[in-house]
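There's a structure below that I have some questions on.
Only a single protein chain was left out; the remaining protein chains are all shown in position.
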Amino acid sequence: MIVIKIGGSLGTEVQNLAKEIAEISKKEKIIVVHGGSYETTEISKRLGKETKFVTSVSGFRSRYTDLETVQIMEMVMAGKINKELVKLLQKSGANALGLSGADGKVLLAKRKDSIKIIEDGKKKILKDDFTGKVESVNKDLITMLLEKGYLPIICPLAISPEGDIVNTDGDRAAAAIASSLSADLVVMTNVDGFLKEGKLVTELNLLQIDEAYQFADGGMKKKLLAAKEAIEQGSPRVIIARGNLDNPLENALNGKRTVISR
Amino acid sequence: MIVIKIGGSLGTEVQNLAKEIAEISKKEKIIVVHGGSYETTEISKRLGKETKFVTSVSGFRSRYTDLETVQIMEMVMAGKINKELVKLLQKSGANALGLSGADGKVLLAKRKDSIKIIEDGKKKILKDDFTGKVESVNKDLITMLLEKGYLPIICPLAISPEGDIVNTDGDRAAAAIASSLSADLVVMTNVDGFLKEGKLVTELNLLQIDEAYQFADGGMKKKLLAAKEAIEQGSPRVIIARGNLDNPLENALNGKRTVISR
Amino acid sequence: MAECPECSCIIEIENPEVGDIVECSECGIELEIISLDPLILEIAPEEEEDWGE
Partner (left out) sequence: MAECPECSCIIEIENPEVGDIVECSECGIELEIISLDPLILEIAPEEEEDWGE
């Protein structure tokens, strides 16, 4: 079983990947988790809603997610991107089934109604933010769908115990799903893998991740953190590889990539 | 088992209904099908996309659904409305699970890439229209989800055999779902039921529907047609009742309504 | 003026537009105007009508 995390772009690269996924899903159970941050910002602009990014205390850039933003993310991520991916995979012959984390409580997240951020160098408390961290995965639902031949496509909008829809980080949501199912996690990105001073590091173990962290930029830092969480909680292997080439999945499984394991 | 068709509005009326549905779903299997035409037009306007309505040969008003419109419907119906209904029902204690018809081929529809319309009194052919009629329902998936305690919330965007996402009429999609499951169909609307010259008709059978048709306006005509299709294809009973009152479901099942049966 | 693809009779059409459906005055079949210059007719598809949300 493989969980594949992809971005939110619907360009040619994901069309290549869809064909590969449909092919490989004939002999290997696959779950796709997707993002959608870029398109969310674009559609927000078109709807006249200004996007505010905040920086978390340990330096991660995060979208300030008020209620209106949650609804825009429902439209862009749970709506357009999720269903366009379903369409793409159905066209490639896989019986794709799209879900947001709110559906059937696939992703349960604890919502923090106030989070600490850094703004203009000052530490601040931000309220009414619908952001959270995935705390549990409905693996019975996912397993049931896989056994019936469906290919789940999951959007990282989770639900809180109080019933609020919450924005969660796609990489970490994919890590939570992979570890709950003891599945490998493949994270597609736009570089060959984790680069240390420009050179691809092909293998990392849990102990080396903290050190690697120092050499990574924001985006890669998040992926290394997600990889660490995945492996600590039960995923056998995490692969970080390039998504924008002809056979991205084949390459990720056997070619040029960073493999992280215990 | 009851299929409940509601509109796309997320106002107080649907909040009342959600509590009732969550309550009744403890002892009766329930599936919700929703529309979203009004909100689709609103969001299209905000996105600068002009909505073009065409009239079908037998007089039904229909949205000209080009590819860009399909993506806006994915955002508004499969995204915002579907997930806000999931959230509302999760908050009321039901384990709601939202799907579009494309997911797992819940709704398979035949897409007509050219349809006949009337425009300025002239009969015309309209191409590149992604509209269609539901031809089959994946009742195994719906039944499986119901048995595991989920409450399916279905958006009437279907998928064609070629893998295109297609706009279908919500009332007729609900009729197809109800008849495939031999379930009752409750259609919520903003009047007490079918009115003949202003007076509520509480009972109708299949033979009387054609006659009733002459007294109905556009919206009610579509609901009578959907009721006829539901009963002809296996639904025991179709109820048309008012949705904007305090206990709409209780009223629909036992109060002031139009009941249609064989 | 254009030829009916069904019965080959010549039909006259006032201010034709692409996509219009016209009936052949001879055999009565429904025809679709495919192009204006030259004026070309095809037998209109038998599509059932449809509508959505």
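What to note about this one:
Letters A, B and C name the chains as they come in the text, with residue numbers starting at 1 for each one.
Assume contacts are C-beta pairs under 8 Å (C-beta built on N, C-alpha and C of every residue); 3 or more make two chains touch, one makes a residue touch a chain.
Fair warning: this is a prediction, and the values are worked out from it, not measured in the lab.
Among the displayed chains, contact with the absent chain in the complete complex occurs for A. Residue A:156 is the one among A:79, A:104 or A:156 that touches the chain not shown.
In the complete complex, the residue from A:112, A:139 or A:196 that touches the missing chain is A:112.
Between the chain not shown and the residues A:124, A:148 or A:256, the one that touches is A:124. Per the touch definition above, the residue from A:40, A:138 or A:258 contacting the chain not shown is A:40. Residues of chain A that touch the chain left out of the display are 8, 35-37, 40, 56-58, 60-63, 65, 73, 77, 112, 114-117, 122-127, 131-133, 156, 166-170, 222.
The rule is simple: only the chains that are shown with their structure count from here on.
Distance from the chain A centre to the chain B centre is 33 Å, each centre being the mean of its Cα atoms. Distance from the chain A centre to the chain C centre is 52 Å, each centre being the mean of its Cα atoms. With centres set at the average Cα position, the gap from chain B to chain C is 35 Å. Shared contact sites, meaning residues of chain A that touch two or more other chains, are absent. Shared interface positions of chain C, i.e. residues touching 2 or more other chains, are not present.
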